[in-house]
Structures are given as C-alpha cells and as structure tokens.
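All protein chains but one are shown at their positions in the complex.
Chain IDs A, B, C, D and E follow the sequence of writing; residue 1 opens each chain.
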Amino acid sequence: MIPYPSWLNAGDNTWQLVAATLVGLMSIPGIAVLYAGLVQRKWAVNTMLMAFSAFSIVLVAWVLYEFKMSFGSPLHLGPGILNSAVGKPGTITSAGSEIGKAGIPLVSGTGAMPDFRFPQSTLAYFQFAFAAITPLLFLGSVIGRMNFKAWLLFVPLWSGIVYSVNAFLLWGGGWWAQAGALDYSGGYVIHLAAGTSGFVAAAVIGPRLARDRAKAVPNNLPMVAIGAGILWLGWNGFNGGDMYFGGQNAAAAVLNTNLATAVALLTWLLLDMFAGPQRKPTFLGAINGMIVGLVAITPAAGFVTGVGAILVGLIASVIVWLSWNKLGKLRFMQKVDDALGVVHTHGVAGLVGGLLVGLFADPAMAVYYNKDGSVFSVAGLFHGHAKQLLLQLGAAGTIIVWDALMTFVILRAIGLFVKLRAPDEVLEIGDLAVHDEEAYPSEEGLAVVGASEAKAAVVAEPTTRPVAEPAAEP
Amino acid sequence: MIPYPSWLNAGDNTWQLVAATLVGLMSIPGIAVLYAGLVQRKWAVNTMLMAFSAFSIVLVAWVLYEFKMSFGSPLHLGPGILNSAVGKPGTITSAGSEIGKAGIPLVSGTGAMPDFRFPQSTLAYFQFAFAAITPLLFLGSVIGRMNFKAWLLFVPLWSGIVYSVNAFLLWGGGWWAQAGALDYSGGYVIHLAAGTSGFVAAAVIGPRLARDRAKAVPNNLPMVAIGAGILWLGWNGFNGGDMYFGGQNAAAAVLNTNLATAVALLTWLLLDMFAGPQRKPTFLGAINGMIVGLVAITPAAGFVTGVGAILVGLIASVIVWLSWNKLGKLRFMQKVDDALGVVHTHGVAGLVGGLLVGLFADPAMAVYYNKDGSVFSVAGLFHGHAKQLLLQLGAAGTIIVWDALMTFVILRAIGLFVKLRAPDEVLEIGDLAVHDEEAYPSEEGLAVVGASEAKAAVVAEPTTRPVAEPAAEP
Amino acid sequence: MIPYPSWLNAGDNTWQLVAATLVGLMSIPGIAVLYAGLVQRKWAVNTMLMAFSAFSIVLVAWVLYEFKMSFGSPLHLGPGILNSAVGKPGTITSAGSEIGKAGIPLVSGTGAMPDFRFPQSTLAYFQFAFAAITPLLFLGSVIGRMNFKAWLLFVPLWSGIVYSVNAFLLWGGGWWAQAGALDYSGGYVIHLAAGTSGFVAAAVIGPRLARDRAKAVPNNLPMVAIGAGILWLGWNGFNGGDMYFGGQNAAAAVLNTNLATAVALLTWLLLDMFAGPQRKPTFLGAINGMIVGLVAITPAAGFVTGVGAILVGLIASVIVWLSWNKLGKLRFMQKVDDALGVVHTHGVAGLVGGLLVGLFADPAMAVYYNKDGSVFSVAGLFHGHAKQLLLQLGAAGTIIVWDALMTFVILRAIGLFVKLRAPDEVLEIGDLAVHDEEAYPSEEGLAVVGASEAKAAVVAEPTTRPVAEPAAEP
Amino acid sequence: MKLITAVLPASGFERVHEALRTLGIPGVTVTTVFARGVGRVHDEVYRGTRRRVELQPAIRLDLLAADADAADVVHVIAVAGVLGTVWVTPVERAVRIRTREWGEAAL
Amino acid sequence: MKLITAVLPASGFERVHEALRTLGIPGVTVTTVFARGVGRVHDEVYRGTRRRVELQPAIRLDLLAADADAADVVHVIAVAGVLGTVWVTPVERAVRIRTREWGEAAL
Partner (left out) sequence: MKLITAVLPASGFERVHEALRTLGIPGVTVTTVFARGVGRVHDEVYRGTRRRVELQPAIRLDLLAADADAADVVHVIAVAGVLGTVWVTPVERAVRIRTREWGEAAL
C-alpha cells in the first residue's frame, strides 16, 4: 500500500500547505486583530466580524466559481486582453478536483513551469488564502461606517468580478502574464488592488462621522503587535509559497522578504526620528514601515537578490513615508476617509514594488531549472531588459483602472438595494448598536442592572451577607 | 554520512511535525486565550493556568503510560469489546522508542495503511497534541468554580482512563476500528468526549455562584478573536495530519475543513441575523458557528468531497444553533451549568459530524492507494453502504456511555479526598483569591499602597518634587 | 523543467524554513507581547518597539557581515582559541549566496555531518532567527530605563561582536566545537549569553526609578499567555531545526523539548503550591517554569532520551526556582535591576541545561548515521564520557567571561556618545514621553480636548443634538 | 435639596440599587472608586513579589433628593447595604438640562 | 464659593467643555461615571444571553466657582448641554496647593 501517487512530493505538498496556513493566519487572526487594535474601541467588534465573515464568504465563492475564474480555462470574451482576461466559472467540489493533480490550463504543461507536485486541493487552498486576505486588507479603508449587510454582498461580488480578473491576468496565464508582466506573489493582484479598491470604496461610501474621525485613536497597541508579528512571519508563506515548490527560490524569497521588511521598518523609524514632525520613534510608524516593506517586496521576492531587496525596502519606505506624511495631509486626500490609510501602505507600496521589479529583477536568481542545467529567471532594466518596466507599468495601469471602475460600479449597484452606510445614530454608538456586543465588556455596567431573570437571584442571594461579613473583621 | 534512515521521508515527517505543532498551538495559546477572553474577567487567570497545566500534565502522563494505552498492544480484558478496548500501559522514554520507526501494533503492517515514514517520537508527539487538547476543551464546562487541586488530579485520571480508551477503540485498532467505525480525526474521540465529559463534570461539580452566572459576560473579544483564528488555521494540522502523510488526502482534508467551517460560520451568522431573538449579526455567534464547523467536519474531513463538506457545515450549524438557542434554554439544560456551552459546540457538533460520515463518506475520496492502483477509501449511506451509519451510531453510543460514566466515577472518587469546588468566599473573588494574581493588574490599587519595603523608598523619593515641578509651569 | 537542483530535498528544506518561521514567531510577536504584558503599562510600547527594531537591525547586520562572522571561514587572530573564534565578515546578498547550496566551511564536508540539502538562504535565515531572538531576550533585563537610541546602537554592536563569537565557537566549527563542547540549539550561544549580557547591561545602565521598581506589576496576563504559548510551540522549531534535517533526531528533539517543559512547568507550579511563600499556584510562576524547561532542554534536546529530558526539566526548574526565590532576594542581586529576571530564567537555566548535557547525553540517541549503519551521537558522564562535563564547563566559562566583558565594554563605549539611560523626567512618564504613544489609548482623554483642527468640527457638529435627543425619550 | 453620597462594596451594590428603584428614585450617578474596608485586604503576588492592596474597588453612588426625602433615602441605603458609608450634603440648586427645570422639579 | 457638579452624556460633553473654556474657567475635574438617561437604554447579548444595560457611561464635571459666578456657570452648562443634570453645593474653603492660595484666589 502506498500513501500517495508518484507525481506527488510530500515535501513540496507540505511546503505549499504550510505556506497556505501561514497566509490564512495572516488574515485570521492577523489582520483581524491588527485592525481591531487600530480602530476606535467602539468599532473593534465590527471590524473583526467583517474580517471573519469576509474570509468565510471568499472561500465559499472560491470553490463554487471563483477559483476556476482565476486559474481555469480562459473565457474568450473578445480580442486582445478580452481573449484571456478571466476563466470560465465552475466548481471544484468533486472528489476528482480535490485529490487529482494540480494544474492551471494556461500555465502547466506549457513549459512555463515544472509540473505541480501536489494535488488540486493544495493549489486551490493556497490561492484561496490570497483571495481571502485581499478584501480584509481594504476593509481598513471602510471600517467605521460601512453597513454590515452591504459588506456581506460586496465581498463575493468584488472577489468574483475584480479579484479573479486580477489573478487570471497575472497568475492564471492571462494576457499580462503572456506579455511577460511579473508579480511574484501579489504586489498588484492583491495590494495594489486593495489600495485602489479601498480608496474608491471609502470615497463612494463616504467618511466616518466627523466626531469619530477627530477622535479615532487606536485602542490596543499590543493587539496591533500580535497582528503585525503574525503578518511579518506569515509573509514567509505569502512570498515563500509562490514558487509552488519547496526549493531554493522559495528560500531566497523568504530571506528577501524579511530583509526588505527589516530595512523598511528601520527606514520609517529613522525618518520619524530625524525628519518627522515630532522627531520621535513611534511604534505605529515602525509597523507602517514593516507593512510597506512586506508589500513592496511581494511582487519582487524571488526575482531580486539581497541587494535588490534592501533597495526595494529602502525606496518603498521613503516614498510611502512621504506619501503618508505629505500627500496624505493634502486637502484632496483628506476628503476621502481611507480610515487606516490602505491606499498608502498597500496601494502605493504595491505599485512601487511592482515597478522596482522592472528595475531590479536579476537573471541570476533562478526560479526554475531547465533539464539542460540552464535556469529560468527574469531580468529588469538594470539587467538589460528595459521592456520589463513598461510591462510593469502597463499591468499596474490595468489593475488600477479595472479595480477602481468595478469597485465603483459594484458599490453603486449594491446601493440600489441596501444602504452602504449604517445610519448616523448607529455610527454614534458603534459595536453595541450593530452587534449588541462590545470589545471589552464590563461587568460594572451590569452590576448596575443584571439580566432580568437573574436579578431576583442576585438580590436575594443569601451568600452576600455572610461572605461580605468577614471582610469587615479588621 | 546520511541524516536519517531510508524508511524516513523528510516531507512526511515534516508534515506530521508541523501538523502536531499547529494542534499544539490550538491549545496553547489558542484555547487558553479563547476561553480567557470568554470567561468573566475575574476568572481569566484561573482558566489560563488550568489550560497550561493540563497541557503539561497530559504530556507527562502520555509518555509514562498513556500513549501505549492508546496506541500500544491490546490488553485483553475479556471477550468482545473488552478484548481490544485499551492498550497495555508503558513508557516511551527510551532512545529506541524515540528514534525508531513509528508503529501501531494493531494497525501498521496489517495492510490497513501504508508503513509509517516517520519515527515513533513524531507519532507520539502528534497524538499527544490531540490528547492534550481534549481536557482543555471541556475545561470550558467547569471554569468558574472547580477547585484547582481537583483539576490537577482529574486531568491525568481522565486522560488515562477515558481518553486512552476512546483513542484505542477508534484509532489504535481497537474494537470499533475493527468493526469499521470511522473517526477521521477526533469528532468522537475528542469532541463528543469533551462535550459529554464536560456536561457530566459540570453537573457533578455544581453550578457557579448565581451572581456569577447572572453577570458572566466575556471580558475581551479581541482575545477571543486571537484564539479563534489560531483554532481555525490550526485545524489544518488537526485534520490535515490524520492521513499520517503529506499526501493528496491531507490536502483535501484541509480544504474540506475550511469549507465546512466557512459555511457553518456564515450559517450561524445568517440565522442570528434573520431568525435570532435580536436579529443582529454577532461576533461571538459567528465564532460559535466556526467552532461547530470545525468540530463537525473533524470526523469526516478526508472521507467526504467538497459538497459533503458544505453539507456537513450547513447541517451541523443549523442543528447546533437550535440546540444552543432552543434546547439550551430549557429548564432541564439550565440546571447544569455548562459554563461555555461545550456540550453544544463540541458534543452535539461532534455527534452530528460523526453521523454524517455515515451518510456522506464518498469512496471516490482516496485515502491511500494499493499497489495495483486501486484506492483505499470508505463509503456512507448515500454511496450504498448503509451499515456505516449504524457503526457510527454504535461508536457514538459507546463513547457517550463510557465517558459519562467514568467522568462521574472519577470525580466522585477525587471528591473523597479533595473538594471539587472552591469555597464560596473564594468564588466571590476569583483569580485574586486562588492565585493572588488578576488578569489586568492595575497600578492604581498599588499607587494607593505600595509594597511595604518599597513604600519608604517611594514616599521619600527625592525625585518626586523636582520632576513634578515643571508640570506646573504652564 | 525541474523546480530545484538534485542536492535539494524539499522535505528538509521545508522543515528548515518552517522551523525558522517558528523561531521568528517566537520573537515577533512572541517575546514582544510576552514582555509587553509583563512590564508596567507605561512601558509596553517602548518594549515592543525595542523588540521589533532589534529584530530588524539584526537581520540587516546578519546579511551584511554577521552571518559570515558566525558561520564563515575562520579569521585567524592568533594561537589556540584565537585561531578559530570568529569568521571573516562578509555579505550574503548576492544571487549565488542566496540560491547556492548551504555550507559552513569548518563543518560541512569535514565528515562532521551530512551534506546540507537546502540552499544557503535557508541556512542564513534559520540562523538569523536565533541571532535575532537573543537581544530580544535580554531586553527583559534593561526595559524601563534604557535610552532608545542607545538600544539602536547596542544591538548591532553586541550582535556583531558578542553573538557571532558565541555562535562561531560552538556552531561554526570554532575552537569549542572542535574540542567537542556541545550546544544542541543555543543553551549557551543564546540563553546563557542573554542572561549574562542582560545582567551586566542592567548593572551598567543602572536601575529603573525606585517608584517604578516598587510598583512594577504586569499589565496584561492574557497577553503574556499568548507570548508564552507561541514560545512553547515555537520552540519545536527552535530545537527541532538544529539537526538541519527533517529526520528522526528532529522529532526526538521536539518531543524531548515538550517533555522537559511540561515537567519544569509542573515542578514550579508544585513548588509554588507547597513551598512558596504564599502556598498558591500562580500563572506567572508556571510561565517561569515553562521558560526554564524550554531553555534548559535547549542545549540537550536531541542528545538525551525522554528520561534525560524529564530529569533536565525537573532539575533545572528546582534550581532556578531556588535561584529566583532565594538567591534573587539577596541584597547583592537586588542591587542590579534585572527587570524581568532574565539572569535566572535564561542565564541559570541555560547553564544548568548545558552542564546536564555533560551528564545525560546518551549515545543511543542517533543524530546522524554513517553509511555503514553505525550512528553519530554523543555521550555524557553517565554514559562513560566524563570529559564531556569538563568541556561543557569550559565552554560555559568562555561564554560568560566574553559576553560579560564585551557587554560592559560596548555599553561604556556607546555611553561616550549617547546617554544609556533616558532622563528621569522621561522615565516618570514612560511611553508617552518616549514615543508619544501609549499601549491602551483612551478616547476619554481626548473627548476632553480633541485635536485642534478637529475641535471646531466636533463642537459644531450638527448631528449631536438630534442624535442625542432620542436617547431622552424613555 | 440634599446630595446623598454612598460608598458601597461592589458586591452589595445591587441590593441597594434595587432598593432605591423600589423607592422610585430614578436618577443616580454611579462611580467606580477605590475604598478601604469594603472588601478583604489582600495581597497580589506577581513573579514572587508580594504587594499589599489595601484599597479595594467599590461603588460610589450620588443622588439628589428633596429635603423631605433625604432621611428616607439614607435609611433605605443603610438598611439595604451591608458595609460602607453614607453622607448627606446640602445642595443649593439643581437643573435638569433637557427640561431646564430648576430646583426640586429637576429631580 | 460654590462647587458646581454636572453629569453629562459623553457625546455632549465637548460642547460644554468648550463653552466653559470660552468663559475662561481653567480648572475642572472630570470623572467618568455611569448614569441613567444620558444615552439610549440598550441590551448587550453575549452568546445568546441578553442583559439590559440601564446605566450608560457619562461624564461628571466638578468645578469650583466664586459665589458671584456660579449662576453664570450653571447657565452656560445648561445652555451648551443637551441632556444631564447640574447641581450646586456650597464650599467653605479651597486651597491651591502649589501656591498655597486660599479662598477665591485659589480658583
């Protein structure tokens, strides 16, 4: 008896499943508690529930239609980019599509990469984790006013219409992939998408209450640290898994990811200390820097060397720091209430990282090997391949336009049936009005009343006097 | 020089160790902080210490006698089920039993599964993680009144007498395994067991103080989110590891687990929104749904297809929602103070999941392969094997009766030597009385007094005046 | 096309990357939130930022010079130990050093161990995680008064000068490794080093404010539980990864690690209950015991049997409990303000564990296998190799002297340029003074003022009256 | 008009509050405070360091009452409570903001 | 000298505080309290168990004013506020510790 077929390699399958689990942890509990700690106390529960429910919704959509739209056979909608912009929807719930060998029609078997060594369920689950984290990221733009029901509708529509096109174009063998645009593990598909869509959604839905914007301080920084730590280390799976094998490029991607992140964190920290308005190191600034580094290295992780990773971290952190502290203070930007600044830390950072691939991608960084010993790898402008930068620009433009447009359309369409914003009197109160729950419930409030059935018991409770009595002895 | 013997496959060994680590994380910090956030503030420390100490106790018991009782050679106690209900106790602390090849006498080499490809220490550690989480789960039934010393005695006894029998019967090649009853990774052995034993223990130990029951609100929902997130993703190891190899069935089990969980979470959410008493989505309701999905798919994970997983999530969530909101409100159920409702989310959910295996198990889901290319798999009622449902019922009945009975006996026995409940005046106060610690200590209390040795220093501290002075300048 | 070269084994590479990720998680968020929960509320942000920034700094130093100093070719500085005490500094940022096969000049290819089966980036990243956690550990000694800028300078200097020597001597094939001293995964290199350097640093920098020392209660025990849980399970990678392969010895190291930890936790718990001053089980005591077990088994994990692991846990826990509760109360020890007691839980525990290797190391615990089937393993005093104890003593002495001395020198040198302590008026206030942030910000403070630009908006906000109105209805 | 202030142990507060409701006192302001003598003096011990906590959490209750009712209210509190202290201070005037009612009408 | 105490809903507090600043009142002590009638009575529901929370978080404001100013201050608070209650108690003497000023000079 043997445990699995010969096309399957337990090492590669394990790596992929572990990478997927790490990416899953980045969403739940990672982003959920990172954002729960960053928002006002009165919105923490709402934020977490939006995260948990979006994660669930995307998985259901994913197995029912979205995976095939992202990684299936192309749906030929017209000429040019329309010929391979999205896949035919379909389910992946049968036994065959769970335990059969993984494959992406336009990629596997075309010589673009080696045969997968794991089953389709591994590929589907790994890619689900990426699809799921994307709405969670731009949740940061719309928290504090979005109607919960509208969110439940928005997520499957956005994921099915927007995300699947992003993924198909760059990873499913779609038009931009064929043209040669690169996105190692989601600088465009995920982060630029989240930044763009979040910003548009924030504009369409409108700002939080003025009073909330003025008073929006975080509520729990250690909670932020937990989310941030899980994000950082979880990113080992996020970027490490996109070679699809537990090989040398995966390891290099992991090291580069950490390196760019460390540099970006320190860069932001030093900018805060020596150029910031208050000239002090701040924890939340460092975390911003960290996220910028993680996001910016994402499209580049396995394509650049360590030097490239250091430069990506440095450049992205400086640019986003300026974007955050200067651009973000402009009247124009203040009009749109991107609550947690996703447009900077994910949108700008993802864009910068994607363009830097066009500069720094180094052909010496072997992704795969040909049988003859030659390597499969990619090159950017600094390695004699100027066209790569154009390709990166083109792909970025496509993502920005498509995502912005469709986010707008989807929200307006939902707005016909359901209010996009919760009513102001609900916003005044927050979690308690939306969910009858609050983040840190206090018994004091209740000591004061008690549940009606319980009250009689409490008031009459015979233990009160004798128990309290000894306390008076001294 | 070679790193390991040829029977060992690093991919499979890695998968198994990672799976074990994920299950370990589900207990510590997962369950520990999930429960710490759900209990009253005054019981958070007690809850966490019970979790950490039970985790430790089970490991010591595991290597000294329990692993062999669960997965060793059978102890022939009589005819029928008694002939193979439990293994002979023994230690696994020698070099040979740590680095030798793994084996389960009644399973390995019988043709029921392929040879293990990892050492005995991997098997022992993996299975320990399951043994350890079980008492942590039913801890949720008894928190807020159980005497800590009684807990320290209860855990090794329950684990040795009850858990090892459950495990041996279904996983160690015992009577029910031989008969063909199925439990992919612990719907019965762990969750039905925890639900049953927790309920009985809650009844035997008696309820919390009436005042505590009335005021028992959670204290920290983001903490709950952390525990819940770790539970969800950790379950990838919980269910993914039970094929014992990093193969196609492991991947399918992971995908199915997530799918059932997502469906169950959304089902509970929608029930709360459209059928619940307050018609609002709640975070803790969603978490309940999540746990129900995870538990219900556990006995089925690698036996059903994606469709099966969706149905398991849906059916289990509806049934447990009703059990929680309707059955749980009955006077009868209210009498037993199952503090966190473990009987619903683990007991009922595990039972429902186990029975649904008898319906949905699909022979197309290959667990292993025979050399001739045919597959080893199992079938339920809907795939022509009606008997499976009976087997599932029988195994469930055995677990319920044995666990309920022995939990009762063990607690009564312990009660002869140690009080099962802490005294009422201790219960009034909680953590501070039991451990001299509280969950969120405040310096205000101390500012007010200070430690006696330190007081002199503080009062006389020369810095106070000059330091405070500048504050008055403006 | 093939995914990776034939010298690479995906299973081993995956194990190593996962182990590294687990160790990374131990630092971020593990230690960061463990310490953030243990310190006074007013120092939580400072502690976390020091942790995140040290983690980043070490990685940058690591790829630029430190990895080569720890695991590169020896720098011949003189006779004897000076001949192989540290490696030649150099970068590892080129493509070749990222995707080429891993190697340690003085170890690989010398017959001391099998050839690596993963790339250099895996080795570099794995070892980075150890280098990074070391300063985070002794951060616990100096929190609550160290100047943040001095910390930013101290970390790269200490890591480059002290850590790299420790690592080279014992792991990089340096003098003590050649002599036969053993440190499975860092009892000396990391924990003894952290304990020693932390204690010296605490002495050099001076104590916290007397008022702070008197009132230093932890602020969040569930946060401590999260950090502690991640530490425990993360240690599966910490000790499991040091065989460098996903083999039988890795599995045994994991099981032994957990076993020693469980025993040490329970030992401390029982000592607190039956010998402690207040005769009560305490959560933070249990966590101390847990850390002691983890630390003490670290140098021994794959060298001892299960019985050895139990003894290591038991002996170390008793000794450190006495050290903590008796030695630590002496006037001499009180003079040095080792804020979180790192000298006990890491220094003493690491030393005890290292010496116990000299007693319990069991030749039956195969680390690697020779082609002829014989095993490579080590033996301690109880297995006929008395010299091992002397070697362990010698290596410990070297570490203690070198680390103490250089920590002193480095700090004094930094002190010439930057104040080592923050000024007293900053210490009075804590996080708010250093970072303009606090751990649990409250909107109450702000409700009271509001940001100046925002105030107008708030005061004039038209919604206030109508929104508040309905509240008055009942 | 009088201001009646009571400092009560947290555990006994429900009884007093219930008694006041029965009496028909609608408005009451509740503050969480620290007081001595309202709970057991206890130690907290973190990582082996013992600290005495002499002030325990308690509940402070402020309520306005008409001159005529003040004695009754104090009596009710004293009877319903187990531990704690009550005191009465004179109030010169009171305003209910919503209705702008002054004096005893504002109660 | 008078002590003026106001219990206000948290959301209306900024307006009152701002009004007082405009009036030039420097010292004020703010306490977070629980009060009835200052917010919507609501339920909290955890895991299916409903509990009524009748007392909502509110802000209590204490400030000392000279006899002559007391009426003005009360008026300002009543006009700027929306809900809540204000009352005035007599104060016999006050000391500003830093300057050791007594009486109305201490304000």
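We take it that contacts are C-beta pairs under 8 Å (C-beta built on N, C-alpha and C of every residue); 3 or more make two chains touch, one makes a residue touch a chain.
In this text the structure is predicted, and so the values were computed from the model without any measurement.
Enquirer: In the complete assembly, which of A:G195, A:P218 or A:G306 touches the absent chain?
Expert: A:P218
Enquirer: Which candidate, D:A10, D:V28, D:V45 or D:I77, sits in contact with the chain we can't see?
Expert: Reading the full complex, the residue touching the unseen chain is D:I77.
Enquirer: May I ask which residue of D:A10, D:V45, D:L63 or D:V86 touches the chain that does not appear here?
Expert: D:V86
Enquirer: Give me the subunit A residues in contact with the hidden chain, please.
Expert: Within subunit A, the residues that touch the unshown chain are 38, 216-218, 276-278, 280, 282, 284-285, 288, 324-325, 328, 341, 472.
Enquirer: Determine and list the subunit C residues touching the chain excluded from the picture.
Expert: 211, 428-429, 432-433, 436-438, 441, 444-446, 448-452, 454
Enquirer: Please output the residues of subunit D touching the missing chain, sorted low to high.
Expert: Missing-chain contacts on subunit D: residues 2, 7-8, 31, 33-37, 55, 58, 60, 74, 77-78, 81-90.
The definition used in the following text is that only the chains that are shown with their structure count from here on.
Enquirer: Using mean C-alpha positions as chain centres, tell me how far subunit D is from subunit E in Å, no decimals.
Expert: Computed from C-alpha means, the inter-chain centre distance equals 17 Å.
Enquirer: Could you list the positions in subunit A whose residues touch two or more of the other chains?
Expert: Residues 9-12, 14, 18, 211, 220, 226, 428, 436-438, 441, 444, 446-448, 450-451, 455, 458, 464, 467, 470.
Enquirer: Any chance you could list the residues of subunit E touching two or more other chains?
Expert: 11, 34, 37, 40, 43-46, 49-51, 55, 82-83
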